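There's a structure below that I have some questions on.
Of the protein chains in this complex, all but one are displayed in their positions.
The letters A, B and C name the chains in turn, as written, and every chain counts its residues from 1.
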Amino acid sequence: MTDNVHSHSMTIKRSVDEVYKLAERDGFALLDTAINEDRLKNTLDDDSCGAFVCFEGRVRNHNNATSVERLTYYGYEDLALNQGRAIIEEAKKRFEITHAIAIHRIGALEIGDVAVWVGVVSAHRYPAFDACRWILDTIKADIPVWKQEYYENDASKWLSNNG
Amino acid sequence: MTDNVHSHSMTIKRSVDEVYKLAERDGFALLDTAINEDRLKNTLDDDSCGAFVCFEGRVRNHNNATSVERLTYYGYEDLALNQGRAIIEEAKKRFEITHAIAIHRIGALEIGDVAVWVGVVSAHRYPAFDACRWILDTIKADIPVWKQEYYENDASKWLSNNG
Amino acid sequence: MSNTAVVTIADATMDINVLYFASLADEANCQQETVTVQQSTSLIELYEQLCQKHRFSRPQSELRVAINDYFAKWTDAIADGDSVVFITPVAGG
Partner (left out) sequence: MSNTAVVTIADATMDINVLYFASLADEANCQQETVTVQQSTSLIELYEQLCQKHRFSRPQSELRVAINDYFAKWTDAIADGDSVVFITPVAGG
């Protein structure tokens, strides 16, 4: 029943190929299947770049002291894409980087699955570290994605990054 | 002729499998062939970890304004392994991380080849970023690896990270 | 302007397409609805009206708002045909 009112936010409107093309063009996309990290990394290959930094956010088997069985991410795709594009544009202004790509996955995820991937390439190492961290923080603050964790006793709850 | 006096520092004493076993056990190794990033990443898989941060240092096609054709890294293997093990131990004391692995490649590298790989997993994201950066900085400062860049006009020179 | 014209404007309405996500979708028990409101209705007034209808537990102060798939300010005006989304605290990453 709750699945019904959330079905629009558990899948995306695009094909997988369209998602990777969008990620390459705008630097951000939502995806409703497993993230192919190698494909994203290859997109970032650039002979002028000495530094590649990436972050993978994976589903943990616990949150604080509670054991997590699985979780589901929900996304507002059209706003996420507009906001994500703006975040990557801003990152390229703030930091001396060549390119950056971030993808957030939505739908039902298992323990160990990658929920978010951020990769940055730059000539030198510090801007890549700084930009990767800033993009991740800004995604967590501003991208309209929500999650529900499911626990052993079958209860679930909506979580929030900002309390 | 110069190759002769450097031959001991262009190859390592261990097999590839031994290198990855050492990297898993001590968190650091030297390798004289292409780095298999997926193999290192898989070694770091841990269901309790929500964050994976990695850095890849790749051979750039330029250094400052000079066009680089290729370069060669030379390593003092036994000291590098002792020092690398100490660096990873220290990182685990300084930062709230679960595990970290770093590998430095030696020998002749082409543009785009990965020279150094550092991966860190932790429950939360900031310690993984901080530890990855600290390990990389400390490797660059303390691991006995040297490099010679070769330029278009066939000249080469010894480089240094610290002037 | 004639008095008649003023009356016409006051009576005019606009249709707003509201999408719901996360806990608001649970509480509204729907993904989306089209609501007809007075033309001068502000975003804050729109949320108040929907709060009365669906008994949302989140106060407006805890939410952000988007118009036509871009984040907006609560003071931004809305127009007939606009799509509006109230955004509860996000939880990506």
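Methods note: a residue touches a chain if its C-beta (ideal position, glycine included) is under 8 Å from a C-beta of that chain, and two chains touch if they have at least 3 such contacts.
As the structure is a computational prediction, the values presented were derived from the model and not from experiment.
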Inset, instruction - Would you mind listing the shown chains in contact with the chain that isn't displayed? - result: B
Legend entry - Absent-chain contact - pick from B:His6, B:Arg25 or B:His124: B:His6
Legend entry - Residue among B:Tyr74, B:Tyr126 or B:Tyr150 touching the omitted chain: B:Tyr74
Inset, instruction - With the full complex in mind, choose from B:Leu40, B:Ala91 or B:Ala115 the residue touching the hidden chain. - result: B:Ala115
Legend entry - Candidates B:Arg14, B:Lys92 or B:Lys140 - the one touching the absent chain: B:Lys140
Inset, instruction - Would you write out the residues of chain B that touch the absent chain, in ascending order? - result: 2, 5-9, 57, 73-76, 78-79, 82-83, 104, 115-116, 136, 139-147, 158-163
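By our rule, only the chains that are shown with their structure count from here on.
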Inset, instruction - Based on C-beta pairs in contact, work out which chain pair has the most and send it over. - result: A-C
Legend entry - Centrality ranking, top chain (CA atoms only): A
Legend entry - Centroid distance [mean C-alpha coordinates] between chain B and chain A, Å: 27
Inset, instruction - Hunt down the residues of chain A that sit against at least two other chains at once, touch-wise. - result: 57, 136
Inset, instruction - Would you mind listing the residues of chain C that make contact with two or more other chains? - result: 93
